[in-house]
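Taken from a larger complex, these chains appear in their original positions, while the remainder are omitted.
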C-alpha cells in the first residue's frame, strides 16, 4: 500500500499553472502532489562565449531549493554544490534536446527551476514544468514577430520510477524515495524515445528484468504528462 | 496621480496567507500589491557560538530574490552580496527587537524571506510577513508544550515611504521607487514607537519637515498593517 | 557622566590631517577621539559597465578595518562580509549625493576608508573624512586642467547619536555605543537637510519625541563638523 | 570502421598497474586505450559528521583532470565544478554499493581518481580502477589485523556504450564520443545486475530497442573487465 493509496502505476495529482509570475517570458508553477516547483524562462539577447557569432542560441537551466522547501532547513550556499548542479545540467540537456538552437537565433533562454516544496520528484517536476515555460517564452518570440517559427522541435516530460520493497513504483514521493532500493529518473520525448535515463541502485543492484518493468511504468507516466502539458497549453 | 490611482496615504492591497508550505514551523505568503514574499520560520535546537550555554535563543533572517522575481534576471550568487545581506540583517534585528530571546531558550529561529515577485517594498513586506511566521512558529512551541509562554514581546510591521516629484507617498511600488527623491523604510511597534528608521536621499537631500510628513504617513500605514496581521492570526 | 566627561551634546576632539599618504589623489587621516580612519580618494579613468559611454562618472567607497584596530583581532576576510559592505554602500551613497556625476565626466573616484583604530563612530568619521579626500581629488583635477569646475555640489558630514540609560547623547564612543538602547547615524548636508538617517533600536524601541531630540543633537554636531572640514581645507 | 579498427563490441586494450605510487593504501594506474587514470585509495580514521558514533564507515571519491590531460588546457579551479563533482558522486555511489560500510567500521576510504590522459571513458576507467584500489586498501586492513573480514561485498566495473552514426558501439574513445548521438555509462556488478545507468541523448533521442542493444554490449564489456580486475588481483 502506498502512503496515499495510489496504484503502483499512478502519478500523483499534477497541476500546471501558467503565468504564475509577471515578469518572466514563461512562468509555470507545477505540482506533482505536494512537490511544487516554480519554473521560469528568461530570455536574454546574449549567448555563452562558445556560441558568439555562430547564429545559434542556447538553452540552459538552474535548479535550486528554497531554504525551507524540505523537512529540514537547507543552507543557501548549498544550491551551487553537487546535487543542485547535477540537476541543473540534466534539465538543461533535456530541454536543449527538443530545441532547434539554430532556429532560436543568438539568444539564450534560462530555465530557473526553484523548488517551493519538496516531496520527491523535484527534478522530474522541474523538467515537465520547464517544457511549458520554454514553450510560453518561444510563443512570445513568435507573437512579437521576432521569430517566424517556434524553435521547439519536440515535447519532453520526466518521471521517476523506483523499486521499494521489491515492488516497482511510478512517481515516488519522499517517503517512498527515502527507502527505495532503486531510484530512476527518465526524460522522454512525445514519440516514446528516451532523452535521459538515470538509474542508481541504493544498496541493491537491479536486474535487467526490473529495469524493463520500470521502463514500462515510466512510459505510462510520461504519456499522461504529455497530455497534461498539452491541456495546460490549451491544445486539448 | 499614482500608477494604480491610489491616494498618497494608501497601502496597496495586502494579503497574508498562512501555512503556505507544509514543513516550516511558520510559513506565510505575503503580498503588497504585486510584491509577493514567502516568509518561513525554521526552528533549530542550536544557537550561534556566542550564545552557547547562556540559556538564550536567537532570531536571524536571510533574504533572497528568486532569479526571475524582477524585471530582469538576477544572478543567483548575487543573493549573498551587499544589498541582500543588508536586508537580511535589517529583518533579523527587527524581529529580535520584539522577541524575548531568554524566554525562547537555547533555540534559533531563522526567518527566510524569499521574494517570488518584486514590485517595490520587498523588505517591508518581508518584515511584516516574517512577524506572522515567527508568531506561528512560537505558537507551535507552546502547542507542543516545549514553551509555556510565547517569547514574542511585541508586534512589528514595516512600511516604505518616499518623496516622488516633491510629494510624500506611502508604500511605493517599483515605478514610484525608481524615480523617488527620497526612499525611507520604517519598522514600527504596535505602540507607535520605532524599531528601525532608514532613509536615503536619492539625489535630493530632505528637510526635517519632509521627514515629519513621511513619519505621519508611515504611522498610518503601520497601524493598518498591525490590524491585517491580527486578522490573519484570527485575532480580529 | 560620560566616560570622558563630555557634555551630552559635545563631539569628541576632531582632527583632520590632509596629505597623510603620498600617492592617493586625496588622503586624509581623520580622528574622532580615539577613532582614527584613513580616507583615500583614488581616481581612475574608467567607470562601471552601466555608465560606459554615458559621459557620467561614479563615486564609490570601500570600508575596512585593520585586523587589530579593535579590542579583539578581526579576521581579514571579514572585511567583505555584511557589516563592512553595508558601511561601504552608505559611504558611497552619501558622497554621490553631493557630487555632480555628469560634471565629473567618465571617471571613477574610489574612497577607501580604512579604520586604523576603532572607538565607536567609525562610519561617521569615515564619511566626514572622505568628503575632504574627495575634495582634494577634485581640486587636483581642476589644478591639472582636466576639469574646469569642481563636480562637488555640496558639503556632507556624518555624526552618530544614541540613547544611553534614557539619555540622548551626541557622538558615542565604543563604551557608550555598546550599551546604547538606540543607535543612530545621520549624514547631513551643509544646508541642514538629511542625506541618510539610519536608526536602530537595540532592545528598546524609541518614540518620535526621542527621535526629535536626537535630530537636534545631530544638527549641532554636524554644524561643528562642517566648520572643521572648512578649516582643514583652508577656508576658514 | 572505428578509428582504431576495433570491432563494435570490443574494448580498447586495458591495463591495470597496482602499487603505482608508494604512500596510498591502494594505488592503481588503469588505462583504457590512451585514457589513463590514477586511482588511489586513502584510509582515514574519521567519518563524515552524519556517521559519527554509528560504528559505520564511509567510501567517497574525488575525480579530477590534470590541467593538460586533454586536448586543450583545463583550468585547475574547474575541478570542483559541475562535471567533476557529478563524476565524483557517481564513483562514490558505485563503490559504496559493493561495500559493507558497517563491516568497514568508523573509517573513511577516499578514492581519488586523477586523469593523467583523457581519450574518452575517463569515468568508467576510474570506477574500474577504483575497485582494485579499494580492494588493495581493504586487503591491507586485513593484513594488519585491523579487520578480520573484507568489507567488500561485490565486484564492480563500468563501461561506456553509445550510438555513433546509428551504430551501437562499446567503449567509445574521444573521437567517437564527441560525435555520438547517445552516450551511456553503466556500472555493473559481477552478477550481471546494474548499479548505475546513465544515458543521455546528444541531439537524437533513443528508442527502447537501441537501449537493449547497448545493454547487451555493456554486459559483454563488463564481463571482460571483471576478468581483467581478477587477473590484476592475482585471482586468475
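As written, the chain order gives the labels A, B, C and D, with residue 1 at the start of each chain.
Simple rule for what comes next: a contact is a pair of C-beta atoms (placed from the backbone, for glycine too) under 8 Å apart; a residue touches a chain by one contact, two chains touch by 3 or more.
Given the structure is predicted, the values throughout are model-derived calculations rather than measurements.
Count of copies in the whole complex in this file: 6, from one repeated sequence with 4 chains shown in place.
Basically, only the chains that are shown with their structure count from here on.
Fewest steps needed to get from subunit A to subunit C, stepping only to touching chains, is 2. The chain with its C-alpha centre at the largest distance from the centre of subunit C is D.
Residue numbering shows that subunit A and subunit D use the same positions for more than half of their mutual interface. Separation between the centroids of subunit A and subunit B, computed from CA atoms only, is 33 Å. Of all residues in subunit C, none touches 2 or more other chains. In terms of inter-chain touching, the protein chains here are arranged end to end in an open line. Two chains count as a pair here when they touch; such pairs are A-B, A-D, B-C. Within the complex formed with subunit B, the subunit A residues making contact are 21-24, 27, 34, 36, 38, 40, 42, 44, 62, 64, 66-71, 73, 76-77, 79-80, 110, 112, 114, 116-117. Across the complex, subunit D meets subunit A through its residues 81-83, 85-86, 88-89, 93, 97, 154, 184, 188-189, 191-203, 205-208, 211, 215.
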